[in-house]
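There's a structure below that I have some questions on.
Complex shown without one protein chain; remaining protein chains in place.
So that you can tell them apart, the chains are marked A, B and C in the order they are listed, and the count of residues begins at 1 in each.
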Amino acid sequence: MTKKMWSGRFEEASSSLLEEFNGSLPFDKKLYREDIAGSIAHATMLREVGILSADDVEKIIVALKQVEQEIDNGEFEFKISDEDIHMAIESRITEIIGDAGKKLHTARSRNDQVALDFRLYVLRNNRKIINLLIKLQQTLIDMAKNNIDTLLPGMTHLQHAQPINFAYHILAYVSMFKRDIERFESSIERNNISPIGCAALAGTPHRIDRNITASLLDFKSPSINCLDTVSDRDFALEILFNISTLFVHISRFAEELIIWSSYEFKFVTFSDAYSTGSSIMPQKKNPDVAELLRGKSGRVFGNMISLLTVMKGLPLAYNKDMQEDKEGVFDSVETAIISLKILEKAIATLKVNRENMAKACKTGHLTATDLADYLVKICNVPFREAHHITGRAVAEADKLNIDLSEMGYKKLQEIDDRIGSDVDEVLSLKNSMNSRKSFGGTSQEQTIKQIEFFELWLSGLEIK
Amino acid sequence: MTKKMWSGRFEEASSSLLEEFNGSLPFDKKLYREDIAGSIAHATMLREVGILSADDVEKIIVALKQVEQEIDNGEFEFKISDEDIHMAIESRITEIIGDAGKKLHTARSRNDQVALDFRLYVLRNNRKIINLLIKLQQTLIDMAKNNIDTLLPGMTHLQHAQPINFAYHILAYVSMFKRDIERFESSIERNNISPIGCAALAGTPHRIDRNITASLLDFKSPSINCLDTVSDRDFALEILFNISTLFVHISRFAEELIIWSSYEFKFVTFSDAYSTGSSIMPQKKNPDVAELLRGKSGRVFGNMISLLTVMKGLPLAYNKDMQEDKEGVFDSVETAIISLKILEKAIATLKVNRENMAKACKTGHLTATDLADYLVKICNVPFREAHHITGRAVAEADKLNIDLSEMGYKKLQEIDDRIGSDVDEVLSLKNSMNSRKSFGGTSQEQTIKQIEFFELWLSGLEIK
Amino acid sequence: MTKKMWSGRFEEASSSLLEEFNGSLPFDKKLYREDIAGSIAHATMLREVGILSADDVEKIIVALKQVEQEIDNGEFEFKISDEDIHMAIESRITEIIGDAGKKLHTARSRNDQVALDFRLYVLRNNRKIINLLIKLQQTLIDMAKNNIDTLLPGMTHLQHAQPINFAYHILAYVSMFKRDIERFESSIERNNISPIGCAALAGTPHRIDRNITASLLDFKSPSINCLDTVSDRDFALEILFNISTLFVHISRFAEELIIWSSYEFKFVTFSDAYSTGSSIMPQKKNPDVAELLRGKSGRVFGNMISLLTVMKGLPLAYNKDMQEDKEGVFDSVETAIISLKILEKAIATLKVNRENMAKACKTGHLTATDLADYLVKICNVPFREAHHITGRAVAEADKLNIDLSEMGYKKLQEIDDRIGSDVDEVLSLKNSMNSRKSFGGTSQEQTIKQIEFFELWLSGLEIK
Partner (left out) sequence: MTKKMWSGRFEEASSSLLEEFNGSLPFDKKLYREDIAGSIAHATMLREVGILSADDVEKIIVALKQVEQEIDNGEFEFKISDEDIHMAIESRITEIIGDAGKKLHTARSRNDQVALDFRLYVLRNNRKIINLLIKLQQTLIDMAKNNIDTLLPGMTHLQHAQPINFAYHILAYVSMFKRDIERFESSIERNNISPIGCAALAGTPHRIDRNITASLLDFKSPSINCLDTVSDRDFALEILFNISTLFVHISRFAEELIIWSSYEFKFVTFSDAYSTGSSIMPQKKNPDVAELLRGKSGRVFGNMISLLTVMKGLPLAYNKDMQEDKEGVFDSVETAIISLKILEKAIATLKVNRENMAKACKTGHLTATDLADYLVKICNVPFREAHHITGRAVAEADKLNIDLSEMGYKKLQEIDDRIGSDVDEVLSLKNSMNSRKSFGGTSQEQTIKQIEFFELWLSGLEIK
């Protein structure tokens, strides 16, 4: 039981169970850098506007930097009785510099410190995730460049549909991750607003200048309504959603990698460095990385629902429920970071089994659509009829146990005599793939254009 | 049991249970306008590039418009055997114009029709929600303008904290809804990309021009990778998230309206037209509208989790799971639309009980922070010590059963003799509120600036 | 704008927008049978205890039955101004029998009608789902019985692990669905408590007898605390969770069926009656049923989160938010019912491709664990060392491009000379499967025991 900073009017000390339940220090200590940066900006501003003396502010800043070093070096003693990182740091600087330390809290409240630290953390990690996504994009584009003439069966419903090239398939993910990058960037842009100086909920009578602190901390501007600001967590919901959508994409990729690694598919092989074995089955080589990537969608979806649930129906302004905002965001951010790192490595070291992909193209009548299109374009058959004729050709091929691409025009003429010998070329797998020259299509020509497009776009981004 | 368009190679007819389970017509018929618009654009493009004759295309377009009219007028017969709205419309135009109708499906697939119709629906409704939010903002700003000198207790933890004005409180919601508008706009911007022409997954060998269709349908450009496009549902996830965040804000407002309507608070009174009674308790007047608004957060959060769950781990490209994308989006969109309408009406007709708000300000020692600030600024006491002195003053006021704002300087001097008679002015509620002149604060001066800011911003938006 | 039953003290009529927003009739009309059954029980009880005359009650009951018939026959006119099914029915019977109809609402409130109708619906549908699960279990057990000697590769991480029989694999699902049945039954047992007679929140001063109504409606007993009862929705959360867990199992099964239907696996083939084709690719035969079953997990998870969100933080007792409880439950229940029906049919007509399963067993060194176990049991090698030796054998087999089961003892002796010729028998696929005789294992002997166990258990259940 310890005496709290706010205990002036309290008759009983708080219980140790309350301290454990109520304190955020065990997790918010992660925000010490943001808190110290915020305090330095606040103190600097207080000096600029003449609220604190240059002398006091210098002492405060020196002490804050000392505390940062202490925490960096693991020498700082965190006490649960300090409740949170804000108090922990303030107590310590008061220990170091005495009364000057007590003046730091002039014209601010813990509510706006919390709002500031957490926002800085989220903005910084949006950027970090963008950087890792850029790296992943480069690796994927490299993989695409190496696989422009790697045929594989394009699928819908996990059924063979049409022949595509593997580069084109990889570029679908590049396209998804591009949207992810755009979402993270849009969120930074929208939320790059300074909360500092909002005090508890209503602003402060002190003659502070919020433009100074905003500018010192690289914000675009101070926020417009303090009551909103101290209880705004939209920026946190956004990063949770953006990470969730990122994991929709990652989990889809992971699912494909898992299926492609099966004995039945064998389209790809993970490097030993990114695979694991079994404690009981010595032959096993498991795609654990991909499975974990897929599974981690669970925690990031859950973290988003958690914060939505917390925020639902809260009256203005700050309520203690909002202390529940951090752990989920920390978890999603850390999950995104390590997942992007390992996905990039796993892709960079992945073996693409081109022959198996090519072999797979010879089952499933991948060029059936080409036959239908041929009937439409060359034989002038309405599409719906062409579809039916092709259905019959496929059934015949199945009976003969051969693939449509290898059936030969003679057998096809038996089904419909409008079919000519030129159909053989149309039904070749590679020709089929290359025939899809419409914008955004799978032909090599179009695939190369897509690579150029993505490379150009990527060259315009910078890792900050 | 009916014969399907794709039944060429099938030996058995599909079961009626399958038809019921599999068909999307009961819900996707809502997309008929989008589907017809897409078909007209597609046919027009096919004519431009010379794939279909001008004659056929004219017939097709006339038939499509006839079908639109039939559906508009409730004269169209939907048959479950048609599976989906795309087939329903195509069947009907073939009925009307014969073979020309069958040619419409040239160079496209249901997959890209689904992708197109749904995207058009989502884009259109993002805009509709923005329009309703703009209307709500205007009503809120009007309410704010009328309440710049309405004092009420600003709260944190649902406890009286500091005196604020009611306009300032309302502007906190204006600030939230501003971010909502920005999110919906950002989503339109990011997803205003044409999927049409992607065909099943790989593009098409037909010499289509996707720029034409994109431009006819007001898209910024055609999509870059068709494999991604046919299974991209990011735009749908975004609207589900943006509506969820909107409902975080709405539910917070609703919670406050409910609490404020209680007998104990009586800060506001709903108009009879937006209240309901009880079947058993004749005295009841219930804030049902606000409760439903709060409760509807449940369905919109749930709809978002639904689609995230559906999309998790799906291999490329289209899988039938994705048919589950629509109902939740329809439900969230319709919920948002009616909720915004009714919230606007309920606010426009809300009675603000100024006297009750004012009376409430006289409990809870709302000016305690002012006393602490006075001690810091005038008496040069370090903040932490000032906090403790104020704590004692509050305890004393509690014993005397009066509010700190009415305690008078003499009693305060007994607690700390550095306090002067000028403290009385500082502790007045209105002065306290008006003292918070920092940017974004609650003083009338700042509140007026905020109103001007929001009005200026709003004047730059247009209802499209 | 219409006059409401509760409008006594209201000065303004309610808005038509409010009627649309507030009314539950569009969805709760589904509860008309439950509502009428409840009213009959209530009226009967009121007669028994002497509150209503026998004459009035007879009129009421006749009218209620007439209304039920009218709704059954689609002749009943639902008016949105009636708000909900309770009012709709009461208005109608008052139309039919005049003042006697008005007496029905004596000693009850809409709150306890809502609580009753919804609980009856949930209890009834728990039972319906159990019945469908029993039917599915029978079909699965039949399938198991036909496949006791069908070898397939047992997998972990979607990698070949050990040879198992297909019956054993199917029984894993029987085991899951058994737990599902137990959960639905446990929920019925726990929630079979009558809410009727709780009135608005506090009970009633009328001398009603809640045991009579409870017994007439087949409840175990009346509820113990009315304040809890009118706002208890645990029974609804339970069915939403139990359906969600059911869909975890269904989605796992569906995923396997989809993968097994791929060209690469071809372990199973859906009957044409439960497959669909493509509008553009004539060769496609898609496992849509399985995909939809997998995808429907999304909506049922979402429905559960919706109701949890609604109920979170609601003060006692009834709040209008709770009107949001029904649509999600209706949707999950109807989803479960049609899904179980179609899954049963799809399974009953599924073709099991035994040869493909058998062929697949010859890749992936499924008997590697057997070699390790042989080394432990016969050669007395510690397990960890045996694991390493086997790892080397597998690597060697890979180099030779043969399966471990076909490697022969001579080659194995080169790796470790403790290996004898008896190893060949150990490494045969069928022997391997049959060697797993531990309780619950995959040997045919154990598989048969499991079938007997499940059949015995099933014979103890009845379809009610």
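Methods note: a contact is a pair of C-beta atoms (placed from the backbone, for glycine too) under 8 Å apart; a residue touches a chain by one contact, two chains touch by 3 or more.
Being a predicted model, the structure only gives us computed values, none of them experimental.
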{"item": "Hidden-chain contact residue, picked from the options C:Ser16, C:Asn225 or C:Ser421", "value": "C:Asn225"}
{"item": "Full-complex contact with the absent chain, from C:Ser251, C:Ser275 or C:Ser405", "value": "C:Ser251"}
{"item": "Contacting the left-out chain in the complete assembly, out of B:Gly203, B:Pro287 or B:Gly328", "value": "B:Pro287"}
{"item": "Absent-chain contact - pick from A:Asp321, A:Asp424 or A:Glu455", "value": "A:Asp321"}
{"item": "Sites on chain B contacted by the missing partner chain, in the whole complex", "value": "153, 156-162, 258-259, 261-265, 277-288, 291, 305, 308-309, 312-313, 360, 363-366, 368-369, 371-372, 387-388, 390-391, 393-394, 404"}
{"item": "Residues belonging to chain A that touch the chain removed from view", "value": "4-15, 17-18, 20-22, 86-87, 105, 108-111, 199-200, 271-289, 291-292, 294-299, 301-310, 319-324, 327-328, 338-339, 341-342, 345"}
{"item": "Residues of chain C (touch criterion as defined above) contacting the omitted chain", "value": "5-10, 94, 99, 102-103, 105-107, 111, 154-158, 161-164, 168-169, 171-176, 179, 182-183, 186, 190, 197-211, 222-230, 232, 234, 237-238, 241, 244-245, 247-248, 251-252, 254-256, 259, 294, 297, 301, 305, 308-309, 311-320, 369-370, 373, 376-377, 382-385, 387-392, 394-395, 398, 433, 435-443, 446, 450, 453-454"}
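Everything below uses one rule, namely that only the chains that are shown with their structure count from here on.
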{"item": "Interface ranked first by C-beta contact pairs", "value": "A-B"}
{"item": "Same vs different contact residues, chain A with chain C, by half of numbers used", "value": "same"}
{"item": "Separation of mean Cα positions, chain C and chain A [Å, integer]", "value": "33"}
{"item": "Chain centre separation (chain A, chain B; CA means) in Å", "value": "23"}
{"item": "Sites on chain C at which at least two other chains make contact", "value": "277-288, 291, 305, 308-309"}
